[in-house]
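Note that this complex is displayed minus one protein chain, with the remaining chains in position.
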Amino acid sequence: MGILEVKGVNKRFGGLQALGDVNLSVAENTVHAIIGPNGAGKSTLLNCLVGKLIPDTGSVMFDGQSVLGRTPYEINQMGISRVFQTPEIFGDLTVFENMVIPCFAKRDGSFRMHAFESVVQEQDICLQAEQMLVDVNMQDKRHMHAASLSRGDKRRLEMAMCLSQKPRLLLLDEPTAGMARADTNNTIDLLKEIKSTRDITIAIIEHDMHVVFSLADRITVLAQGTPLVEDSPENIRGNPKVREAYLGEAA
Amino acid sequence: MSKFNVTRRGVLKTGAAAGAGLALPTIFTSSAYAVTNNPMGGTVTLGFNVPQTGAYADEGADELRAYELAVEHLNGGGDGGMLNTFSSKVLDGTGILGKKVEFVTGDTQTKSDAARASAKSMIEKDGAIMITGGSSSGVAIAVQGLCQEAGVIFMAGLTHSNDTTGKDKKANGFRHFFNAYMSGAALAPVLAKMYGADRKAYHLTADYTWGWTQEESIVAATEALGWETVNTVKTPLASTDFSSYIAPVLNSGADVLVLNHYGGNMVNSLTNAVQFGLREKQVNGKNFEIVVPLYSRLMAKGAGENVKGIFGSTNWHWSLTDEGSKAFVKSFGTKYGFPPSQAAHTCYVQTLLYADAVSRAGSFAPCDVAAALEGFEFDGMGNGKTLYRAEDHQCFKDVLVVRGKENPTSEFDLLEVVEVTPAAQVTYPIDHPMFAGGSLGQCNNGA
Amino acid sequence: MDAVLLQILNGLDKGSAYALIALGLTLIFGTLGVVNFAHGALFMLGAFCAVTLSRILTLSFETIDETKVDFLGNPLKVKTPYVESWFGPETGGAIIDWAVPLSILFAIPVMITIGFIMERGLIKHFYKRPHADQILVTFGLAIVLQELIKYFFGANPIPTPAPDVFKGSFDFGVLLGYDPNVIIYPYWRMVYFLFSTIIIGGVFAFLQFTTFGMVVRAGMADRETVGLLGINIDKRFTFMFGLAAAVAGIAGVMYAPINSPNYHMGMDFLVLSFVVVVVGGMGSLPGAVLAGFMLGILESFASMNWIKDIIPGIDQIIIYVVAIIILLTRPRGLMGRKGVMED
Partner (left out) sequence: MLGISKKDMTILLVVIVLALCAPFILNPFPTGSAMAQFNAGYPDLMQRFVIFGIFAIGFNILFGLTGYLSFGHAAFLGVGSYSAVWMFKLLSMNVVPAILLSMIVAGLFSVLIGYVSLRRSGIYFSILTLAFAQMSFNLAYSVLTPITNGETGLQLTLSDKRYLGQSVTESGSIPVTNFFGLEMRSTYDLAVGGWNFQFNAGYYLCAIIMIVAFYVSMRIFRSPFGLMLRAVKSNQQRLNYTGINPKPYTLAAFVISGIYAGLAGGLMASMDPLAGAERMQWTASGEVVLMTILGGAGTLIGPVLGAGFIKYFENIFSKINDTVLHQWFAFMPDGLEDVVVFIVHPFVGKGWHLTLGILFMLVVTFLPGGLVEGGQRIAKLFKREKAPAVPPSDPEHHPKETPHVAE
């Protein structure tokens, strides 16, 4: 039994079958990559996991509980954090304030009317945020506006924000899309470090095979909205069906 | 540091008199025996509170011209205007009680809030001893209430609602302008004479207090003479296009349309009604007619040719030929190049009446002034013999029934006076139901 | 039934006024991304183009008529328009009579020029600024424009009649077999409705069938991409602003005989036309037109007596009630696109 169990999920947009009978099981404390050509339904699947979309049929269970019908913030409170393809951060706020928000969310839940305390007096929260900034090596940028960070820093910040919530499942949506090789390698290192130092399950959608094969423990290949095959990286590499459907053109 | 001299009222007054001789604002102080803004130096300040922005700005501008003229005449400038024809002769062109008249102006924006703020600033900051002006009843009633509380005299400008001297009357407030009841009483007999007693009327009424009192008055007056009221329809204040209210009129069986609108509403509803060709139609075998009970020449100008032949009532018109009107038109026309409006006339007269009352009372104290105005009978101010009734502070005087002129000779020559209804015919008992409720209360000297 | 037909006619007319202004607002918003609070003022300026032209046409010389006197008792100065003395009273009178239709020719260049100046001088500096700033600056501009008009023309409405031919009304009822006088409709309002339809159709045709229009539509959909194609979209957008100003202007010209123009008529329309635009869906031209007609007709229905008897005061609030219902049932108005002005 994996921490995330997707069973028989279908999703149609008008005449287009975006997802057709998707079954997926992500085991705890593994890195599970989902790959597939453009339009294979990777993003749709991800959106079904986080509550942005509701599948037409099927079930999505996280740690034994259904996520269907829940809103994104409820699903996040269950322990799923999501990193976006283009970093979604609070551009108007400082780096430090960006880090503080997930810490509050973790401690206080989805809403709390703490209108009369001061942020700076919440010492435990501030310490946590500070520590996380040190962890990702951004403490010197704590007063900068997040919008003025470089793209790589934004990604790191977003990742750090997600990690500071200590999620049980981290969803990464093409974390290296559009990155230069060096940045990509840095990201891989960062993810490797996360994987080795924390008890965390990671599901990653990725185009870059280099990234996928450096990180993944299991790989699911999606094609035309249906899982083609699920296996270990080595077997995927040698699978002729995958080669034909996907790697043949892409790799 | 000993210059810091914390004083109560009494000490201050001497200081002020010693200063530039200015009336200092003293509103709302708690010390007794004083009069709000009692002028101590050689000048007296009047507050002219008129709409300077918004739809009534032109009317406000005309009021302001009249006030400036009145001040000029009070101070002995110009040709003296109505001072020469006024039946009371105490004003001699040396200001009021020997004090030179100065004035401050404010913008009512035709909103009761803004008007009160503006009046308050004149009282608190500029030391105005009397507030006058305005172009709508809502504003007049709101400012009248303020002046009552602040202890200054309010000489209303253009306000036509029955309530101003009805349920909302105040001891410190006085109205020279006529009211909706008087419009009805003056207009109905003329309408019955011109259009016959067997008529069916359809009313369109601006949906706020003034509109309602006018509708009530006209309905009562016309029904008393045999007319039937087919329907009364309220139109939203914000309306600019009245087509959907006018279109069903013809099919309602009515043969007269009464537009209880003023200002921009009146211009638009009349224009729309004429556009629909109502006046060329025949209903019940009679010519369809339109009536605008409250006319204003300034506003009628906005309706252009559409006013031709349409009956209404007005407080005063420049074509009157009595000595007072002629004197006023002459000095106003000479100074500004065009004849004054009825609003200008009322504002001019109100200023003179106030100055006269102060002079006769020998005091600026509102209670003394009020006593001098109450029951005051005068003549030579344009509407014949006039009485400021003591019980409700309403002026009773002749009312004009007018009609849009068919062949105007100039852009000012829009209305012709059809009948001058004598004051007796528009006078009503003090306990008339349309004016029921409310009481003057006690006059307030303020301070 | 007759009452309903009558109110549909009235509604079409009101609706065409709303639709025309909303169309211009949407053109500017859709192409330039600017919320133009000064659009009502452009409508007002258009109406005052009509006033100005009729003032110009009636420029007069004075002769003194000794037989009559003016209000001060002096000999009366009689004014004769130059036009009448040049072309004779017959032709001259006809020219003056047709001042409003003629004003269209006058208003188009004037309004396009005003639009160009506005866009180049002010609006273009606000493309990248928050909507709140755009609203504030255009609101300031609207105040300035209307105060200028007030300064020169006064606050009172100025009568601007339609040509005599269009006086009176047409009896539709007789045509449909009703009694006379049941469904009547003024000729000039019919002209206004037809005119609006033509303008609206013209704008759509222009956007649909010309290359220029296609580029603009593409720009409305995705500005950056079109910019990347090397098309000078800015110049075209300037032109669009001029076009929108001209549409608002001639709408104002034609509206002048319906209600005498005054300096704040733009503000009176502004709020309503914003409601119309939003109910139609931000950035959607068909939505703006549809919502304009729909709200116009519903407003007319709400003024019917028996409806007012059931719900007193409904005609005061109908537009807002409808707006609330539509926005709550259709998140982005009738035809709005996702993500436009939602943050």
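We just call them A, B and C in the order they show up, numbering each chain from 1.
Everything that follows uses one rule, which is that a residue touches a chain if its C-beta (ideal position, glycine included) is under 8 Å from a C-beta of that chain, and two chains touch if they have at least 3 such contacts.
Predicted model only: the values in this text are computed from it and were never measured.
Asker: Touched by the hidden chain, which of the shown chains?
Answerer: So, spelled out: the chain left out of view touches A, B, C.
Asker: Pick from C:Leu175, C:Ile310 or C:Leu328: which residue touches the chain that isn't shown?
Answerer: Here the residue in touch with the unshown chain is C:Leu328.
Asker: In the whole complex, not just what's shown, which of A:Asn10, A:Thr94 or A:Thr226 touches the removed chain?
Answerer: In the full complex, the listed residue that touches the missing chain is A:Thr94.
Asker: In the complete complex, the non-displayed chain touches which residues of chain C?
Answerer: Residues of chain C in touch with the missing chain: 29-30, 33, 35, 122, 125, 127-133, 135-137, 139-144, 147-148, 151, 220-223, 271, 274-275, 278-279, 282-283, 312-313, 316-317, 319-321, 323-324, 327-328, 331-333, 339-343.
Asker: Spell out, residue by residue, where the missing chain touches chain A.
Answerer: 50, 71-73, 76-77, 81-82, 84, 88-94, 97, 100-102, 104-106, 108-122, 143, 145, 147, 161, 165
Asker: Which parts of chain B are in contact with the chain that was left out?
Answerer: Residues in contact with the chain left out: 3-9, 11-12, 15-16, 19-20, 22, 24-30, 52-53, 57, 60-61, 64, 68, 103-107, 111-114, 116-118, 120-122, 124-126, 136-138, 141-142, 145-146, 148-149, 163, 168, 207-210, 234, 236-238, 437-439, 441-442, 444.
The definition used in the following text is that only the chains that are shown with their structure count from here on.
Asker: Can you tell me, using the touch rule above, whether these chains form a line, ring, star, complete graph or other shape?
Answerer: Drawn as a graph, the chains match no named shape, so other.
Asker: Point out which chain occupies the most central position, where each centre is the mean of Cα atoms.
Answerer: C
Asker: Would you mind pulling out the distance in Å between where the CA atoms of chain A average out and where those of chain B do?
Answerer: The mean C-alpha positions of chain A and chain B differ by 74 Å.
Asker: Averaged over CA atoms, how far is the centre of chain B from the centre of chain C? Could you give it in whole Å?
Answerer: 35
Asker: So which stretches of chain B touch two or more other chains?
Answerer: none
Asker: Residues of chain C that touch two or more other chains: which are they?
Answerer: Counting only residues that touch two or more other chains, chain C contributes none.
Asker: Quick one: in the complex, what on chain C touches chain B?
Answerer: Residue positions touching the partner: 2-3, 6-7, 9-11, 13-14, 17, 68, 70-73, 76, 150, 154-161, 167-169, 181-182, 184-186, 188-189, 257-260, 262, 264-265, 268-269, 299-300, 303-305, 308, 313, 315-316.
Asker: Which residues of chain B touch chain C in the complex?
Answerer: 54-59, 61, 207, 231, 233-236, 238, 240-241, 243-245, 247-248, 250-251, 264, 267-268, 271-272, 275-277, 280-281, 283, 298-299, 301-306, 318-319, 329-330, 333-334, 338-339, 409-410, 412-413
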